[in-house]
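A single protein chain has been omitted; all remaining protein chains appear in their positions.
So, chain A:
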Amino acid sequence: MKQDFFATNNIKFIDYKDIEILKKFLAPNARMLARKRTGLSASNQRDLSVAVKRARFMALLPFVAK
């Protein structure tokens, strides 16, 4: 059974500045992985998507990578 990364590490708030963590949930072309692949809870997956979008806006993460 897949485990929720944020629940296991007791992370309550997903920070957009923590790009090393966010990168774990991105495909090589910088797209977000589906919940089926990340194994996150629905709530954490939503929070993750918000964090990734904020990081993209601040140019900490790319929108696309070739």
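Following the convention adopted for this analysis, contacts are C-beta pairs under 8 Å (C-beta built on N, C-alpha and C of every residue); 3 or more make two chains touch, one makes a residue touch a chain; residues count from 1.
The rule is short, and it goes like this: contacts and distances are computed from a predicted model.
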item	value
Chain not displayed: protein name in its UniProt record ("Small ribosomal subunit protein bS6", "AzlD domain-containing protein", "Acetone carboxylase subunit alpha" or "ABC transporter")	"Small ribosomal subunit protein bS6"
Absent-chain interface as seen on chain A, which is shown	2-3, 5, 8-9, 11-13, 15, 17-18, 21, 24-25, 33, 37-39, 54, 56-63
